[in-house]
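The next block holds one structure in the form of structure tokens; read it before the comments.
Selected chains from the complex are presented in situ; the others are not included.
Every chain is named by a letter (A and B) in the order it is written, and numbering of its residues begins at 1.
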């Protein structure tokens, strides 16, 4: 890989990433043997110079490198948000709600309940926002990650613990149906018995 | 498909684009255990038909209906034998093929040109479907954001006008959850497609538990121990029975208990 190719890979990744990238993260973009750290640093230095005349600049922040808008133009860019404040999609809010109320839950289970595929982008946004984390894996084929909400999630909503989440509204929720059925058919033998007889009859 | 044409003067089985076809196509056998996977690869009867045609390098315009029908029927029979859940569309197509085939056996009056070739409609549908199939594949190959397309997302320095993080209130969260649950309610029958419980079998069970001369309390038909899926299947079975007029439901007062009996 030429020096210029290395610089191009770094440039592309730093442009596309929505968080700063550390040298280690940048190294992982390459096949082994990855460029040495000082090669990467030299490439980054080259990029910094290449963008000297542009409206964006390459800077180093605490957690790594990132491109950012140069200060004189930043205030102008802020008009974008004034005009259209960023909002979360319905899909994201519903995914977050399911994680909050049904945690721990896998992505597959969320998709099953919602009846729609959950995009990777949504999971990424929730993880990056720090509201959701992986707490384990379900021991089924594929070992899907189990998601739960975080401390930061509770803080954002001013809650001390999960139990303080508001109770679900009056939905004809199937679980309610199940509990209610369990109450109605309290004498335990009745319902199963009826079905058991039925099963015998059709067997 | 093991018959061998006589060695001396092979008699063509058929002519394809004027060329004699001497041997039956060799690629029609599929091991039964592969069939399930194989069927999932088809998007429906038109797709299966196209596959059968393409495997033999035939043009859609040149379908030998008799042969294709025979092959198609073989798949349908296999699917039935393996008790795969056979979509109704496959049977509809089987009936259509059979009809075309029988119509082609009838002698056609030479002068009367107004009656269309019975194959024409099928060919038209196959062709239209194939075009869409081709562009759908092309669409699947297009670069996509998040796979091959990466829009630049450059930061704005702190304190100068960075994008505010979207705000979410507890009300938003609650409303979202209510919406999910409300919809999950509507979509129940989609979830249970994956359940091992069959509505048909449950219909039989429910019916057997009921009598024509006595009312049974509705809730007794449910077994909460079966969980969500079981409750839903039973509920669907009851609705289905009701639709078919096999049972009657009675509720004497609003919110009162519901009773069920078998129709007399």
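Methods note: a residue touches a chain if its C-beta (ideal position, glycine included) is under 8 Å from a C-beta of that chain, and two chains touch if they have at least 3 such contacts.
What you see is a predicted model; the values in this text were computed from it and never measured.
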item	value
Stoichiometry of the full complex in this file, by chain label	A x2, B x1
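Going forward, only the chains that are shown with their structure count from here on.
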item	value
Contact footprint of subunit A on subunit B as seen in their complex	146, 150-157, 160-166, 168-170, 172-185, 187-188, 190-191, 201, 204-209, 216, 219-225, 227-228, 231-232, 234
Touch list for subunit A against partner subunit B, complex	12, 15-18, 20, 56, 59, 66-69, 71, 74-78, 80-81, 85-88, 90, 93-94, 96-98, 100-101, 112-115, 119-121, 129, 156-157, 165-166, 168-169, 171-175, 177-178, 181-182, 184-185, 190-192, 194-195, 197-199, 201-202
